[in-house]
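Heads up, one of the protein chains got dropped from this complex, but the rest are sitting where they should.
Take a look at chain A:
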């Protein structure tokens, strides 16, 4: 067998799961009989990581290694600094900025058209590992993490089921799972969830997601472009609406399916990687939506950007008005999220859109609180809230998809 030519992108086809399941058998049997084979797990992870980053993707693999060495030096330098009892804000800020620089550089460089840069930049999943590093540095600052164990840290960052697209785990939570062997009873429960999530993932990604994304979306796209160009003006047609719903469904089922795979494989390994989605389309308002959609990312943004900034601004008394403060924090959060998605107008508009939506929602909730008696609240209003939220969200995904850019300017 010539390994040079085998390249397996995670969860991309049914064969991948067959290889994965065969490789998982020793881990599963081990955990069932009360052992965690850490060495085998490490080899298993390295092999599957290697298969992601070999062959035609080797430059990404090199980038990953360079990134890893860099972040390790940074993390342990900061740990060394903290162990000497010091905790200056500027050092902390510098550490965070340095940790983010590679990701920021990648985001900046990928904004240029293809082929204008002569080398491969970044690697699959750089965002998610960067989020993990930043989180560790921040918790070291707080003293929540006293000591980072290099091996566990490497395993945490490179935890192969989640490396490409999350969910984003937390170091302390991961460490707790990683260091213990579940009881047989608990592990059987893990297996139960693992199998369920795996098959739910198949249904989401390979069946429903396929129909929306591969079967319908191209047809709708083509029709929307043809009819739009014929109509002229803003080039709108009912097809754009169809695109909006179809793309939203595709986005959810594809990504949720993917996340389910990652969670499922983690559970097989006795690691309780957190869930990423919790029925987002039955959200009653935008805030509720962000507690259900891409949860590990939104919680990361909530804990490490929104809360930090709010706390900082309160301490420095930057705002007199608490409402104003939360609004500014929201805009900061969603703008950063927009820029993180990419340096294109539609990602940034998407960020502004969500920040506005969540501020308007807050305003409405305050208004509602003051006028409890006049405003009815019943089954119908609840359904209406869900319906409205769903459409607002789908519209935001239409912006996010870049299709409007393609329709209006001919590029994505």
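Going forward, a contact is a pair of C-beta atoms (placed from the backbone, for glycine too) under 8 Å apart; a residue touches a chain by one contact, two chains touch by 3 or more; residues count from 1.
In the analysis below, contacts and distances are computed from a predicted model.
S.K.: Can you work out the missing subunit's protein name as recorded in UniProt? Choose among "Protein DltD", "DNA-binding protein", "NADH dehydrogenase subunit M" or "Aspartate carbamoyltransferase".
M.R.: Answer from the UniProt record of the missing subunit chain: "Protein DltD".
S.K.: Looking beyond the chains shown, say which of A:25, A:188 or A:234 touches the absent one.
M.R.: The missing chain is touched by A:188.
S.K.: May I ask which residue of A:215, A:238 or A:383 touches the chain that does not appear here?
M.R.: Missing-chain contact among the listed residues: A:215.
S.K.: At which residues does chain A meet the chain that is not included here?
M.R.: Residues of chain A in contact with the hidden chain: 184-185, 188, 191-192, 195, 199, 215.
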